[in-house]
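Notes follow once the structure below has been shown.
Missing here: one protein chain of the complex. Every other protein chain is in place.
Moving on to subunit A:
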Amino acid sequence: MKLLIRGGRVIDPANEIDAIMDVLVADGKIEAIAPNIQAEGAINIDAAGKWVCPGFIDMHVHLREPGFEYKEDIASGTRAAAAGGFTTVCCMPNTDPVIDNAAVASFVRERAQKSGVVNVLPIGSITKKQAGRELSEMAELVEAGCVAVSDDGLPVADSAIMRNALQYADMFGLPVLSHCEDLNLARDGQMHEGYYSIIYGLKGIPAAAEEIMVARDIILAQTTGAQVHICHVSTAGSIDMIRDAQERGVQVSCEVTPHHLILTDEIVGSYDADTKVNPPLRPLEDVVALREGLLDGTIDCIATDHAPHHLESKDCEYNLAAFGISGLETAVALIMDKLVHPQILDAETMVSLFTIGPADILGINKGSLDVGTDADITIVDPELVREVNPREFYSKGKNTPFKGMVLKGWPWMTIVSGRVVYKEGKIITE
């Protein structure tokens, strides 16, 4: 089967392409990119006025399966991904059981094959059961298809274990994704510690809780020569340290979430638990610093930290509510509306932050429209205006602080290995 995507603005930063062209897909692979392609028998897709991009990659999502299917499962989570314009997601290992061995990693991949609609690349845990004591069997995890290891949600407190993990993972070129949080400093915290935490009477999580661990991990990466990736950076201090380390040649990369780029801690005053997230929403100075980091290349990619929760764990007292935002279905529209349309971020940089940025960190052969590679394609309608309506989410997690926001610029079509899985608001399954 052939697809001919005609007349769209093709934006492929990896190949430095930004022009009106056609893209021909055959047998699930990219066959040609050129102006005015003629292809007999191909299904035509009129992409005039749309942006045709390599499939977007979200390297930080929680699909909750196995163990927490009432929050999300691979079927619903990958549908949310497709609707959000993502063709590949990397799922975090804090499931039950934890993805700390080949059996669980294989289970996730099989479920993704059977019930999923986009590519699912599992992330293994750094330590067995995420207990922070013994390293997971990383060679086995790589064999089973894991693309990284992470302690997301349960950071490795012991610096000796973390150092061993960086050294050991480096043997396989396996990136270590570090959730930086000093749990003692963050204990019982509900929001960022600062002016608004005083006003709202909520226990604060100081910026230092993140920055101390960022500093530690940079020092460990430097002294071991291994690579480390900092998950969801959220403070100006973290950005400064990462920038400085990169300039000194330390192998440190980082990601940022859309909500940390857009919201500030002021909105917690609604006591709507959909604003409760870890790391917490920060003050404007931090948001400004994150945007600077995005523009000067300190930040390598945008990731959602998609953290779906069921209603009862959000519709309650703020202190009792779970941390996390359901982010897959709003990420692209938020970045389009808040950063691209206001000309803070150009289209090419935006696309690279969702494509070649994460692909390079993970070392996967995705994120470009190279001829011969898997035809994972995201088509964005930059002019489409729509309201964020969580009730229409494919994700089971309706927990978004962006509900009701009207945004311009949404994913229009999502193609995975040459198959259209999402088109104009609908998931397409055969």
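Everything below uses one rule, namely that a residue touches a chain if its C-beta (ideal position, glycine included) is under 8 Å from a C-beta of that chain, and two chains touch if they have at least 3 such contacts; residues count from 1.
Keep in mind that, in the parts below, contacts and distances are computed from a predicted model.
Participant: Select, from "Spore maturation protein B", "Aspartate carbamoyltransferase", "Iron complex transport system substrate-binding protein" or "Sugar ABC transporter permease", the UniProt-recorded name of the complex's unshown chain.
Facilitator: Matching the unshown chain against "Spore maturation protein B", "Aspartate carbamoyltransferase", "Iron complex transport system substrate-binding protein" or "Sugar ABC transporter permease" yields "Aspartate carbamoyltransferase".
Participant: For the chain not shown, which residue from A:Ala103, A:Met171, A:Ile198 or A:Val406 touches it across the whole complex?
Facilitator: With A:Ala103, A:Met171, A:Ile198 or A:Val406 as choices, the missing chain is touched by A:Ile198.
Participant: Check each of A:Asp46, A:Asp296 or A:Glu312 against the chain that is not shown and name the one that touches it.
Facilitator: Only one of A:Asp46, A:Asp296 or A:Glu312 touches the chain omitted from view, namely A:Glu312.
Participant: Under the stated touch rule, tell me which residues of subunit A contact the chain that is not displayed.
Facilitator: Touch set of subunit A with respect to the missing chain: 190, 193-195, 197-204, 269-271, 312, 315-320.
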